[in-house]
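The complex appears here minus one protein chain, its other protein chains still in place.
Up next is subunit A:
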Amino acid sequence: MTATLPAQADAERKAHDRHDIGIGLPRWLWLPAVAAFTLVALPVVGLALEADWARMPELLLSESALTALRLSLETAGISTLLCVLFGGPLAAILARSRLPGLRVLRSLVLLPLVLPPVVGGLALLFTVGRTGLIGQALHLWFGITIPFTTAAVILAQTFVAMPFLVVSLEGALRTAGQRYEAVAATLGASAGLVFRRVTVPLVLPGLVSGAVLAFARAMGEFGATIAFAGSLEGTTRTLPLLVYLEREVDIDSAIALSLMIVVVSLLVIVVLRPRGAEGLR
């Protein structure tokens, strides 16, 4: 730990930036970098140019659009909460425990990230579906059927969004290390108190950005939802499903809804993420 004040260090870094001649940044890097950025940003512009702005309010305020938006926000919100409640502890165990086979476990958690979502949806259907491993028991004992309900949407979204939260939070936990926790223990704090008063506050920025990513991923979820939950208006037809449907019937409506998703996603990422990343500093 240096003895310079961090505020000073910040100021120094800024002063340094202004005079930095950019070592380690060959000029040719700009070409592929600009291409990459264009690939990400230009389609959104294309979408905006194609939009029928005059009909926009009418298209966005249609009942089906509003219903889908509300459903999307609700399900994504609940999914994010589930990711935090269950993925948080999972991340803590991946980062802190000394279980054998932890590396295999860690790779398995990443599976939804690399799997085509529609495959995930099918896997869920065959597990939780009426004839599935768990679905059968649920149906027999409790009379609960999950597929093609709002619960299925939430489950599908949680499935695809979980890795985002776990990876982000596990990274934060590893970076934070265990030194603060050891100090807290020597100050007389029990494991539970250390977790609440030290570990969680320390990784809060990582937790917030993980939750934001998970929320964004849940909002955009399509493949697993359509395979596992179907497309029933008001119950399982989230915004992405509605866009897909409208594309066949009313292309202007599809574009308008797409733009709405873009705006919601941008809001989530731009407004929440930096605040989360800065966190406690």
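We take it that a residue touches a chain if its C-beta (ideal position, glycine included) is under 8 Å from a C-beta of that chain, and two chains touch if they have at least 3 such contacts; residues count from 1.
Just so we're on the same page, contacts and distances are computed from a predicted model.
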Original post:
Going by UniProt, what is the name of the one chain that was not included in the view, given "NADPH-dependent FMN reductase", "ATP synthase subunit b", "Electron transfer flavoprotein subunit beta" or "ABC transporter ATP-binding protein"?
Top reply: "ABC transporter ATP-binding protein"
Original post:
Given the contact definition stated above, which residue among A:66, A:182, A:251 or A:271 touches the chain not shown here?
Top reply: A:182
Original post:
Looking at A:25, A:66, A:108 or A:193, which makes contact with the chain not pictured?
Top reply: A:193
**OP:** Sort through A:109, A:173 or A:202 and give me the one touching the missing partner chain.
**Re:** A:202
Subject >> subunit A, residues in touch with the chain not shown (by the definition above) >> reply: 1-7, 179-180, 182-191, 193-194, 197-198, 201-202, 204, 280-281
